[in-house]
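One protein chain is absent from this view; the other protein chains keep their places.
Now for chain A:
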Amino acid sequence: MSTTLGTDERRGELRGTGGAGASTPQNLMIFVLSMALFGLSNIILEVVPDVSIGPVEFSVSYFVFIPLTLAALVSPFWVALGAPLGEIVFTDLLMGDFSGLAEVEGFIQMFLAIFVAGSIIRNPRSRGQIFLGALLIVGIDKFLSAVVDLAKVWIGVEDAEFVEGLPQSILFLESLGFGVDVIISGILFGAIPALWLIPELYGRLEPLLGLQPREPGKPFPGEAPKAFWFVAVAVLAGLGSFVFAFLEAVDLSFGVFEPDFLDAYGDVFLWVGAGAAVVVLAIAVILFAVWRKRRAGRGDLR
């Protein structure tokens, strides 16, 4: 397929690419490109009506193949930063669909999913790796949000009267939704288009950005560094996305399963929401500080 290289051999150094944290023009290009394309795909999906049977939605959540293609061909780190931002800027801000803190939760989940999946793909021409990458993006993103959803119900039910069969039905619905998402978003609109698109674009897209195509066996810009701090940030980010969800959970779960809690507990519970907001803010600040440190100390990443 590729026009530039016939074999998997290494040839020459990668040129013109900065590290994971550098704000070089090339990284800015990758960032903006992934933002624009993922945002565009989300606008197109806005037009498509969702089919939902009961509470299970049979819809395309997002076009996974777009961030996957970019992450496989260029830098996973900048694509992972750009793609969720594109969704927020293009659809959420512009369409007025901005849901505040829940957006941050979605951003972190999507960032982790794309970053990990993009780092898994070492060889953009390997079909197995592309397939795995597509499944990983949907898997990580949807698994995290499903866990958060389950936790919301669990928290709500723990303090309230136990509702017969509720945990089972929620677990069933969540796993059903997860399965539907993996099949529709992960395989139909993830792996299958990516299997066609990635080899097709390999060696054609990179020169337009002034990059050399990624070659197997070579380190590439923005891959996951196997360092301790990366694991720490990932865990913190996962925790962060969890706490963001709790702000909703405090309201939603108690609202649903304990209608008269206000009489029982007074206004104290309202301040649980405020407390959660403070925790959320603290974690956001920590994450931001880590990110900046990472930008500053890019020398020791490689």
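Definition applied: a residue touches a chain if its C-beta (ideal position, glycine included) is under 8 Å from a C-beta of that chain, and two chains touch if they have at least 3 such contacts; residues count from 1.
One rule holds for everything that comes next: contacts and distances are computed from a predicted model.
Trainee: Can you match the unshown chain of the complex to its UniProt protein name from these: "Tryptophan synthase alpha chain", "Acyl-CoA dehydrogenase family protein", "Flagellar basal-body rod protein FlgF" or "Energy-coupling factor transport system permease protein"?
Mentor: Per the UniProt record, that chain is "Energy-coupling factor transport system permease protein".
Trainee: Among A:Phe90, A:Phe111 or A:Phe131, single out the residue that touches the unshown chain.
Mentor: In the full complex, the listed residue that touches the missing chain is A:Phe90.
Trainee: Where does chain A touch the missing chain, residue by residue?
Mentor: Within chain A, the residues that touch the unshown chain are 23-25, 28-29, 31-33, 35-37, 39-41, 43-44, 46-47, 50, 52, 54-55, 63, 65-66, 69, 82, 85-86, 89-90, 93-100, 163, 166, 169, 188-189, 193, 196-197, 200-201, 204-205, 208-210, 247-248, 251-252, 255-256, 259-260, 262, 270, 273-274, 277.
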